[in-house]
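As structure tokens, the structure follows; a few thoughts come after it.
Only one protein chain is missing from this complex, and each of the others stays in its spot.
Every chain is named by a letter (A, B and C) in the order it is written, and numbering of its residues begins at 1.
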Amino acid sequence: MTERKTPMLDELEKGPWPSFVTDLKRAAEKNDSVKDLIAQLEQSYEEKKGHWKHGGIVGVRGYGAGVIGRYSDEPEKYPNIAEFHTLRINSPAGWFYDTKTLRNVCDMWEEHGSGLLNLHGTTGDIILLGTKTNELQPTFDAFSDAGFDLGGSGSGLRSPSACCGPARCEWACYDTLDVCDNLTHEYQDEMHRPMWPYKFKFKFSGCPNDCVASIARSDLSVIGTWRDTLRINQEEIKNYANSGMDIQGRVCEKCPTKALTFNSETKELFVKAEDCTRCMHCINVLPKAVRPGKEKGATLMIGGKSTILRSAFLSWVIVPFMPLEAPYTELKDLIARIWEWWDEHGKTRERIGELIYRLGMGNFLRAVDLPPVPQMVKEPRANPYIFWQADEVIKADEATK
Amino acid sequence: MTERKTPMLDELEKGPWPSFVTDLKRAAEKNDSVKDLIAQLEQSYEEKKGHWKHGGIVGVRGYGAGVIGRYSDEPEKYPNIAEFHTLRINSPAGWFYDTKTLRNVCDMWEEHGSGLLNLHGTTGDIILLGTKTNELQPTFDAFSDAGFDLGGSGSGLRSPSACCGPARCEWACYDTLDVCDNLTHEYQDEMHRPMWPYKFKFKFSGCPNDCVASIARSDLSVIGTWRDTLRINQEEIKNYANSGMDIQGRVCEKCPTKALTFNSETKELFVKAEDCTRCMHCINVLPKAVRPGKEKGATLMIGGKSTILRSAFLSWVIVPFMPLEAPYTELKDLIARIWEWWDEHGKTRERIGELIYRLGMGNFLRAVDLPPVPQMVKEPRANPYIFWQADEVIKADEATK
Amino acid sequence: MSRTDLGPPDYKEMLPPVIKENYGQWLYHEYLKPGVMKHVSEKGDALYTIRIGSPRLVGLDTVRELCDLADKYCDGYLRFTSRHNVELLVSNEANVDPLLAELKQKGMPVGGTGNSISNIVHTQGWIHCHTPATDASGIVKAVMDDLYDYFTHDDLLPARLRVAMACCLNMCGAVHCSDIAILGIHRTPPRIDHTKVSKVCEIPTVIASCPTAAIKPDPKNKSVKVTEEKCMYCGNCYTMCPAMEIMDPLNDGIAILVGGKVSNSRTAPGFSRLAIPFLPNNAPRWPEVTEAVRNIVETWAKDAKKGERMGEWISRIGWERFFDRTGIPFTDKHIDDYIFSIPTFRTTTNFKW
Partner (left out) sequence: MSRTDLGPPDYKEMLPPVIKENYGQWLYHEYLKPGVMKHVSEKGDALYTIRIGSPRLVGLDTVRELCDLADKYCDGYLRFTSRHNVELLVSNEANVDPLLAELKQKGMPVGGTGNSISNIVHTQGWIHCHTPATDASGIVKAVMDDLYDYFTHDDLLPARLRVAMACCLNMCGAVHCSDIAILGIHRTPPRIDHTKVSKVCEIPTVIASCPTAAIKPDPKNKSVKVTEEKCMYCGNCYTMCPAMEIMDPLNDGIAILVGGKVSNSRTAPGFSRLAIPFLPNNAPRWPEVTEAVRNIVETWAKDAKKGERMGEWISRIGWERFFDRTGIPFTDKHIDDYIFSIPTFRTTTNFKW
């Protein structure tokens, strides 16, 4: 344990935004590993350099995932963080908690670890930040007894996450929390025992506002939408107009498809349903007056990911509309086909989007049995390098026979 | 010489559009090779298959380009087109002719070849379509004596071409014909003795309407533009407005940068100069009232090409503005630097655009000594894979010294 | 002996006097009728241009006929356009109508200006090339016959219409940026004549020529072999090596691409994109092709706003609607799977049903 001055970190206690340094210092009062953490961090600040070594393989019994091993590269100097692993605890769908549960989390983590946590990790887990190898199993046991389980890591399914959806949002086009929860339970094995080419992420957003950034941050993005016409409450339109809202300027003119017309005499708003692309803009600006349609479901998109290796991809449409009702059989069947193909053809560290890029959408669609539709593309190919399947051309030898 | 019925080609003499078959038949009356050509073509129509063999290397003395060798694959059947090469004759800039010259072309070609020609080839040459190997040199000699020379082919400079520009168009921002002519004369060696990785094309358009499709079809596209404000003649605006032209709808609303405002009271049109991207739209619709500015020159763009290999590219900006005055020294210096770099680094059959794609714009710009400017990109890179030059980073060993 | 490196003839010597005198001083132009333009200079001089459609592949009789017309009405001056039309350059206004009358009588089409279809830029096809998947001149004739009225009128279409045709994917016709592109395509891998490969081809060059790395050495045969699943029939290897036959009458045919443009007017230049992956090679008049082109043109003409070129129309209504309205089926072929595929995928939920 190293006690030392932290003039640089102290600077980060100043200013109005809540300070993680203050939290670290408070935690350090009760936990020696945090003292070492602070000291090592101060050293990083001085040297402009991290001081963690590559994680070795650590974990809990029966699991291949959920723990990130971490070791200080100066264990003699910082013995209390010689081992300082994190556990990823799968959070409840939508990140809703009661205080009883949350206090229990605190108590368990006080007993078994540093007392530091991320609420939440960017994938959505509760990140228990820092404990020793021999505490991993006891920590897991305690959390498991309390009804928690580990999240994902490594080359497996990562903890799915969902926007608050029907629990707190009027725009949810399907039950994001239930799908998230249902699928997470369904795929425990895929999450806990990584065995794929690389990681795979699901994120569930209830509408095209995409409040969990699923299109950017998940391999399979499930985004709520509707098939019929958005609903307009003309009374509320009048109220907005009367309250001074510039409906023509802020709504109609910004509609990307120019599907809206506002009659400034009658103060009525009309939508040309077949032009609307359900971008949500008019709904967002006029939440009391405009709402999604009634025939609801989701658009499924594939391939979203960050930079490594072929640069970042945004997910793209593979199923324009799928109704999503428990037990989500159609969705699960499709997922099974996708994973099977990826597992068979993917190279190590090749995400599904990159595999499709390498082998082509045509091959992907045939393999997972999805019909090609124009909604999948912004625009068709510009090059003439079209592949033809054997049954689409006439074989010369057949013809001469 | 084969005389035969041509029921399929005969079908193409029907209809209002002038028929190449009629021209072939008329030519066949005077020339036996055209009779064979017609017969072989009829066979191609029947079989749905071309009947030309790969061109061997044929040409004229001192030249490595300008002739495309062509041989029938059924020379016994069509002896008069056993050899049927084309000569590419470099056309005058802008394709202006007097009849004396054109009649002379006819006479010479009547004597030496099939009497068929393309006016013009898609690169812009006069294509003399079909003659025998032993006629190549005499044909060339005759044309040379008449003041003509061969155009390009193979891995060298291709015949540059230019829109009619200042000769017949009010919008030309530089002298397309003169630049085209000047550069063509300057680079005779590069055109006639191919020695590069692949072909290289110049095309010169006097304004962004790009009437020679230079952006799509040339490696170095030179497109006229202006640096100051477009000029508006308010009297003529009034005339247009009075004649019923919907200036607001057809001009202002279609201006891509919304740089125009029309005062429907005073019938005046105003441009916000710093927003205008010189797209030509307002000028095109109101040719009597709006014209380019006065400070004229050209935008230079690189990389345009068709499909092979890495798919088609459109040229992109490398010099937003270059004044173009004879003797075009600045332009020629740049061209020299571009060719030098391409020649040094290009692989066989790699066009300049593909080389830049492979090695990166940064390397290209450094090599040809052009400053990077935002006009070169639609948008900056989204990936973080930035290359740093040795002098931009601190070497570890230097620092420790 | 003839001189070399003379370069092209001096363009200045072949300009009509009215152009020499007003060079660089043109002020504006007007369309008098389809195919007839008047350019007026700052000095007030005028030049009348009569544009005539041409099959481009012409014989000497036709050229001499054009010279006769130019001599009679144009003081001996004429030019050709970047789309291979003929332009008769009339300095004397009085000659315009008589010239038009004679052209009419001769059946020579006047048009191609303004909101019309101009000539189809095209290539050699079976007339002269060794890699074509179809003919060029024949299809062009059939399509121009069919769209003839759109050439001679400039008030039937929402905007100009530029059609191009190339007989193989080398795209000498620059079809890659046309409102409508008619493109000859092969659809089967090259058939290798192993006995010839080592004799007529340089094996490393052949291997390097393949964009998808489908060609591997076949040392046993002193030849090469092709991984068929990787081959997209570009014919590059055939260009490098005649022993790799790419022409295949059973399967060669035509693809149609749409929505490209070249000018910077309003919108940036853009590529033509696949509309119909394959139509059969039905010489001599390719009815499937003329029908398909007409369908696209007429759907556009009916649906687009004034001034909207094909691609502008499509980007307003969306590709999903383009396929709906034209009735063209969307297939896996339409989805890009080459180098720049990813940016063409729909990375948004904003689409139409």
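We adopt the following convention: a contact is a pair of C-beta atoms (placed from the backbone, for glycine too) under 8 Å apart; a residue touches a chain by one contact, two chains touch by 3 or more.
What you see is a predicted model; the values in this text were computed from it and never measured.
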| item | value |
| --- | --- |
| Displayed partners of the chain not shown (whole complex) | A, B, C |
| Residue among B:G244, B:P327 or B:P384 touching the omitted chain | B:P384 |
| Hidden partner chain, residues of chain A it touches | 8-9, 11-12, 14-21, 23-24, 26-27, 30, 34, 37, 41, 44-55, 61-63, 68, 70, 84, 86, 90-103, 105-106, 109-110, 115-120, 122, 124, 129-130, 140-141, 144-145, 147-149, 159, 161, 163-164, 166-170, 172, 175, 177, 181, 184-185, 188-189, 192, 208-213, 215-217, 223, 250, 254-256, 278-281, 284-285, 287-288, 306-312, 314, 347-349 |
| Residues of chain C in contact with the chain not shown | 264, 268-269, 339-340, 342-343, 347-350 |
| Contacts of chain B with the absent chain, listed as residue ranges | 208, 210, 215, 223, 225, 227, 256-257, 274-279, 299, 301, 303, 313-317, 320-321, 357, 359-363, 365-366, 372-388, 392-394, 396, 399 |
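By definition in this document, only the chains that are shown with their structure count from here on.
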| item | value |
| --- | --- |
| Geometric centre distance via CA averages, chain C-chain B, whole Å | 13 |
| Chain C residues counted as touching two or more neighbouring chains | 169, 171, 176, 211, 234, 271, 338 |
| Junction residues of chain B - those touching two or more other chains | 307, 311-312 |
